[in-house]
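Quick notes on the structure that follows.
Just one protein chain is left out here, and the rest sit where they should.
Right, chain A next:
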Amino acid sequence: MRQDLTVQQMSEDDDRSPPLDLRCGAAPSINRARNCSGEAVSGSGSSTSSSIPASVPVTVTEYQSQYPDQVLEIVLENVLQFLTSRRDRNAASLVCKSWWRAEALTRSELFIGNCYAVSPDRARGRFRRVRSVVLKGKPRFADFNLMPPDWGAHFGPWVCVLANAYPWLEKVYLKRMSITDDDLALLAESFSGFKELTLVCCEGFGTCGLAFIASKCRQLRVLDLIETEVTDDEVDWISLFPEGETCLESLIFDCVDCAINFEALEKLVARSPFLRKLRLNRHVSIRQLYRLMVRAPQLTHLGTGKYGPSEVAQRQGDTEPDYIAAFAACKSLVCLSGFREITPDYLSAIYPVCANLTSLNFSYATITADQLKPVICNCHKLQIFWALDSICDEGLQAVAATCKELRELRVFPMNAQEDVEGPVSEVGLQAISEGCRKLQSILYFCQRMTNAAVIAMSSNCLELEVFRLCIMGRHRPDHATGEPMDEGFGAIVRNCRKLTRLAVSGLLTDRAFGYIGKYGKLIRTLSVAFAGDSDMGLKYVLEGCPKLQKLEIRDSPFGDAALRSGLHHYYNMRFLWMSSCRLTRQGCQEIAQAMPRLVVEVIRSDDEEETDNYVETLYMYRSLEGPRHDAPKFVTILR
């Protein structure tokens, strides 16, 4: 916590307007104090703090300062340091101008959900003391090739400004941003105390960029690359970490699909006593894994590389290291992942740690139910489980039987196609709903489903906050009854009172959307694909869901009239994505004209003019900056 002295200095540095300018009326200081007093200080600083602005009873009567309001502001700044939740801070900043200023000076974590909603300069202008930045770029559907490459979300403009404005910056978290090697070079050079870099679903750079980070960020604690594309520039970045003991706590590079210098990695691990999280890529063999585990038994999170013997080793008949002992020695291990190119026989090595596991990710492991069972039956503490549907309904039943603490389940398809026989179905879903009553989040890919199973989940799993069901065949009805899936999703929104995120699929009529609009009062993110009958579907949602922030729709028959029905709400949303729907350019134009603070992008897949009346992709978002200047040719911003 800062000393009072620092706060004092900051107060003097800031160019405050004279006291007369301050809000809370023109009343003398005594009244002001009373206005603001009466509430208890919320001192915990936890993110679940209430939204009541913290204030402190202050008797100003004795203290005749020339600028009594500055005293209040200093007090406020001290108190606001405890406020970490950005939503609470946003609320506090709206109380009055002096609270706005105090909050701006004390916010250290900057979260920008859409990098185009605000310019780097504006952010820098308001927040002076930022130590941590979260930036999100492209919308999620870009992950599925629905957006041409080079659409935008460049980190470049941001890193330039950050470098100038916040030399003390410690943490950067980027999601779906386009980053170049040069950006990483600038980042590495500009922040001497840089500690944490997390890149999720990013692209545009290679191992060159990683080399900069490794070599120049001497205080680096976290380097996490998650589902990020990294090109192979044939640079030995692992060997560029500084000599001597490192501060590394987390090194995640399973998505970096390049060979690495194992000797350098081993030495790095050996000189990183604080390392707790290590996720390797598939170029690290199981023997190499063994050596690393022996060096780092203190690991809590481990992602294996290739999980099976190499052919060479097998041919040579080398004696195998004692993998079981290595796992047994890792007494703190709670999270396991990786298991690429798995040889299922080797799974038995992890038995010693199963009882302590809270997170297990088999989503790259093509294992069957029978191969899963001996592992899962020991995982009583498991809270997060990711797997491929190769485990079948039977495997899910085994999970349901043992994992009573399960909070999050993700079942990915081994064969991501339509019209194939799927190994998981309503049977697995039903079993999970009955066994895992504490479930909060589920992502489930399947080929067939029934309303009954979904309804069962809605009544068994009342803690659900995230429900994402992907029936891979488009417009597939209830497998048993032939009816639309309306009732199932309806039950989810009706019964799961905590639901904030929903993804729908299968055959759905407007009725399903009626349910969502009527009951989904807390929903913030909604994903729709190949669903609905008419404009009414979208209208129900836009009119009924007051908390809606992110709406992504594809291939659904919603048109201009439906779009108009959301005019009252678009400024409250982060974005709306609609692709291959029934929007006309004119309809989108109307929205753009009605809402000047909305950036309305029409995205084509190629340079040719649209031959159709319908817009291929609409992507619109609120922004303080107006149309962006880096839009590529295939993006038209309507005005």
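Definition applied: a contact is a pair of C-beta atoms (placed from the backbone, for glycine too) under 8 Å apart; a residue touches a chain by one contact, two chains touch by 3 or more; residues count from 1.
Following the convention adopted for this analysis, contacts and distances are computed from a predicted model.
K.L.:
Just to verify: the chain that's not displayed, which of "Auxin-responsive protein", "Phenylalanine--tRNA ligase beta subunit", "UspA domain-containing protein" or "Glycerol-3-phosphate acyltransferase 3" does UniProt list as its protein name?
P.N.:
"Auxin-responsive protein"
K.L.:
Out of A:536, A:551, A:592 or A:618, which touches the unshown chain?
P.N.:
Here the residue in touch with the unshown chain is A:536.
K.L.:
Which of these touches the unseen chain: A:121, A:370 or A:419?
P.N.:
Within the whole complex, the residue contacting the unshown chain is A:419.
K.L.:
Among A:282, A:524 or A:569, which residue is in touch with the absent chain?
P.N.:
A:282
K.L.:
For the chain not shown, which residue from A:219, A:366, A:495 or A:636 touches it across the whole complex?
P.N.:
Checking the options A:219, A:366, A:495 or A:636, the one contacting the hidden chain is A:366.
K.L.:
Out of A:472, A:523, A:541 or A:635, which touches the unshown chain?
P.N.:
Counting the whole complex, the residue in contact with the absent chain is A:472.
K.L.:
Which one touches the absent chain: A:109, A:170 or A:227?
P.N.:
Spelled out, the listed residue whose C-beta touches the missing chain is A:227.
K.L.:
Tell me where the left-out chain touches chain A, residue by residue.
P.N.:
141, 143-146, 148-150, 181-182, 185, 189, 201, 203-204, 206, 208, 211-212, 215, 227, 229-235, 240, 255, 257, 282, 340-341, 363-364, 366, 388, 412-419, 445, 470, 472, 474-477, 507, 509, 529-530, 533-534, 536, 554-557, 580, 605-606, 612-614, 616
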